[in-house]
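Here's the structure, in structure tokens; my notes come after.
Just one protein chain is left out here, and the rest sit where they should.
Let's look at chain A:
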């Protein structure tokens, strides 16, 4: 029996499990291959939904579905927490099992974790829309916010969905205008480097739109700490910014499991950017946010990486030489307000072109969010 273990039931892990169930259908049914998906959360969570929660356009329940409804019946599903990865012995320890699990090929798809407490005062003084609790709190706060200074600050680097920080101020600008509150609210966007976004084309696009919409831009702005009582942000560069409502992209961290297994010093797995094989151990891959590759931590990346890794794993399970590789393909939709959007597409080393925002692309984004559940099933 050739055993394939996938740890993590987010976009990467779920798409991969379903792709393998399809590619190795014959071998699984013959009992020569096992595809096991291990995840601590019985629900699959589609995180891009949370961006819409503060505006009342989605609920946190829209973001989740039971994972057992999404995975192919040929996948062995284990709801449990992996507590240790032993790459010398090819074994996984689980919280609720005494016996460890052996694997021939392992994929880590454990995602990124939020860590607002890494910046002093941020957890107390800031809001975010990167998880269900944060998005719900921000919705309640925004509903009552009628005047003052709203600051969207990119604090954590790296973070999930590099498009979202640009989208939020454009959406909140539109949302406040629709409610007649925009004249009483000042909006500022801050970013760590010397322009509005890491990608130059997105930075140029956002800078023009910010100017048009009267959104102030602060660059070279790296938050050192937040004083929640005085409502002031202090930066590494020595600046201060007062706020009334702070919406932050919180610091993220990888996984202790990765650090303990010696697969990456800061919790992200060191991998070959094309094969996604771990550099520190044999038979181990990483996909999605936990993989340290030079492109976005985004669902589209996890999805395309899962496709390449599924091919590589299936080849090895059949005794063939794997040839599939990941070229850095990334696709991101960008909301330009509450009813217009654009999208970008690029691979490693490419600068994308930002199209003029339009209503049809906004509806395509919302449509994709609905059909995402087909992506998770490996159908799209």
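Everything below uses one rule, namely that a residue touches a chain if its C-beta (ideal position, glycine included) is under 8 Å from a C-beta of that chain, and two chains touch if they have at least 3 such contacts; residues count from 1.
The rule is simple: contacts and distances are computed from a predicted model.
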{"item": "UniProt protein name of the chain not shown, from \"Sugar ABC transporter permease\", \"Sulfurtransferase TusA family protein\", \"SAM-dependent methyltransferase\" or \"Succinate dehydrogenase, cytochrome b556 subunit\"", "value": "\"Sulfurtransferase TusA family protein\""}
{"item": "Absent-chain contact - pick from A:123, A:157, A:324 or A:364", "value": "A:157"}
{"item": "From A:143, A:236 or A:380, residue that would touch the chain that is not displayed", "value": "A:236"}
{"item": "Sole contact to the chain not displayed, among A:26, A:146 or A:347", "value": "A:347"}
{"item": "Option from A:18, A:49, A:153 or A:296 whose C-beta touches the chain left out", "value": "A:296"}
{"item": "Touching residues on chain A - with respect to the absent chain", "value": "157-158, 162, 192-194, 197-200, 202, 220, 222, 236-237, 266, 294-296, 328, 330, 332, 346-351"}
